[in-house]
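Every protein chain but one is kept in place in this view of the complex.
In order of appearance the chains are A and B, and numbering begins at 1 in each one.
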Amino acid sequence: MSASEAAGRPVDQVQTPAKRGRLFGPGRRLAAIVIFAALALLPLVANLIGDPFLVVTATRIMVFALAALSLDLLIGFGAMVSFGHAAFLGIGAYAVAILASHGVEDILVQTVVAVAAASLFAFVTGAISLKTKGVYFIMITLAFGQMAYFFMVSLSAYGGDDGITLDRRSTLLGSRLLSDDIALFYALLAVLVLAYLGLTRLIGSRFGRVIRGTRENPARMQAIGFEPFRFQLTAYVIAGAIAAVAGVFLANQAEFVSPAYMSWQRSGELIVMVVVGGMGTLIGPVAGAIAFLLLEDWLAAFSEHWKLGLGVLLILLVLFGRGGLAGLARRLTGGGRA
Amino acid sequence: MNTPLLSIQDLRKSFGALKVTDGVTLDVPAGELHAVIGPNGAGKTTLIHQLSGSLASDSGTIHFDGDEVSRLTMPERVRRGMARSFQITSILSGFTVLENAAMAVQARSGSSFRFFGRAGAERRLNDEAMAALDRVGLVDRAERRAGSLSHGEKRQLEMAIALATGPKLLLLDEPLAGTGHEESAALVALIAALKETHTIVLIEHDMEAVFQLADRVSVLVYGRVIATGTPEAVRNDPQVRAAYLGDETEAA
Partner (left out) sequence: MFNLFLLQALNGVQFGILLFLVAAGLTLIFGVMDLINLAHGVLYMVGAYFVAAFTAATGDFFVGLAIALPAALAFGILLEVLIFRHLYDRDHLDQVLATFGLILILNEAVKIIWGAAPMSVPVPDALSGSIPLIGFLRYPVFRVAIIAAGLFTAVGLWLLVNHTRIGMLLRAGASNAPMVSALGVDIRRLFMVIFGLGAMLAAFAGAMIAPILSVEPGMGDQILILTFVVIVIGGVGSVRGAFVAAILVGLVDTLGRTFGPILLGQIMDASAASQTGRTIAPMLIYILMAAVLFFRPTGLFPARGAAA
């Protein structure tokens, strides 16, 4: 925090443009219930219409929903535009692949290692990145993400650029339960719901209140006795750890791991999911991930140059639309402030 | 009460060749309301920044409550009991009035590394926050969004937040800035009431308010204290009159 900013600038007027209404109002809770209930019923629907691939697609979507959810803690609640979040996804996935190649196949052990590795990486890179702000923070998180990417590319012992194929999915306490697509689906759904509920609690907690206050006015938070850095770094570690759990499921879903999971485009896509869904809402990024991946599938079926359409949509969204899907829903239903 | 609550020794700060704080030495005993006045550009706000810790001093020392605090960060100084208000309103606009004050209580009541309990439901935090709001007269606004308050109410909230940190010393940076006549009168009454319980360093342009409130006044010109004394003594000091009237010959 520079002195001149602490001094003169009315920070609370320039930051966060439109203020969201009350934290987690009934509308948002309803949206969460609808989305999670729909997901819970999905395997039944897939069974009825005889399309088992639907469950596979939905599992993949939930992986990114979990990662986007964790990124929302940083972007939406902490005003930390992290452009290296895919690195954590990759760390989680590689924890599974590397441990499995050494015979450690239990998903619980793998998850513990994934979370520990991601937390360490988040702690070190976050401590350096959070000393800076603004464009510096974005560029540095991007660079650290890229560092992780190149590390895996050059680590030829574990597949290098080509990636590494898993022999089979992780075990759960010795059982092969997760080899079943539907079991994996429900395990991930449980984790996703748990993460959603946990983060919802966290946002309303003492810790979450400090993070939200810092987003709005860091100078004020310091002037009442908080050191924003410690709280932001903790949030950075928590978000990284959750994304690593998403990575554990990504490896199991695809039964394949490659550095491409950590590419900076992936990080960009995660940001898009958060913003398109509506940042600072937790359920928004989940919806954003669903919308993004379905749109990707749909555009890809439509043309091989689907990324062109995606790019155009993004620019239009920034130039003409605000508040993402959540904002759009609010405007359509006529509720809430503009 | 031999040692003053706040003791500033030869404090200095330069921006390039410009000496903004040029050897300020000042003692503020506990219980005093000490006003710092001076023409525009005298370095008053810079002094507040140095005292609160948002700006590092080049040299000199600040002792607070017997300990040297010159090297401490702003949050550390706040925890020791130095609270400041901002010249330009700095509140959490998106939070309720109550939450603004409760946040300040939270900063000094136990760890904030608690991740699950609902902070908004913590009775102790809310009760103490309400007490602070009560002192500034904002209780009936407690559930309002802070950003929707009137300018005068925001200035009151600014003080409530400072109070909620549980300070021994209040550093008030132009609390009357931008307020209308009525709002200003209410704030002067509020500061007069705070004076009964807190030691205060007040920076203010409104001379009427300063002479009404202050026990002692220091006059800052070009980063130097040219006079310190009772309001009466300062008002009649020829150097001060010169500085304010801009009469260079007399000042020299």
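In this section, a residue touches a chain if its C-beta (ideal position, glycine included) is under 8 Å from a C-beta of that chain, and two chains touch if they have at least 3 such contacts.
Given the structure is predicted, the values throughout are model-derived calculations rather than measurements.
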Discussion item. Under the definition given at the start, what are the shown partners of the omitted chain?
Written reply: A
Practice prompt. Write down which of A:I138, A:L178 or A:I224 is the residue touching the left-out chain.
Written response: A:I138
Item to complete: Tell me which residue among A:L42, A:A67, A:V81 or A:I164 touches the hidden chain in the full complex.
Response: A:V81
Response to the item:
Of A:V56, A:M147, A:L172 or A:A260, the residue touching the omitted chain is A:M147
Worksheet item: Tell me, which residues in subunit A touch the chain that this view leaves out?
Response: 2-5, 17, 75, 81, 83, 125, 128, 131-132, 134-136, 138-140, 142-144, 146-147, 150-151, 153-157, 264-265, 268, 271-272, 275, 305, 307-308, 310-315, 317-319
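Everything that follows uses one rule, which is that only the chains that are shown with their structure count from here on.
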Worksheet item: Along subunit A, where are the residues that touch subunit B in the complex?
Response: 1, 3, 6-13, 16, 19-20, 201-202, 204-210, 212-213, 216-217, 219-227, 231, 234
Discussion item. Under the definition above, what is the set of subunit B residues touching subunit A in their complex?
Written reply: 45, 49, 52, 54-55, 73-75, 78-79, 83-84, 86, 88-95, 99, 103-104, 106-108, 111-120, 122, 145, 147, 161, 164-165
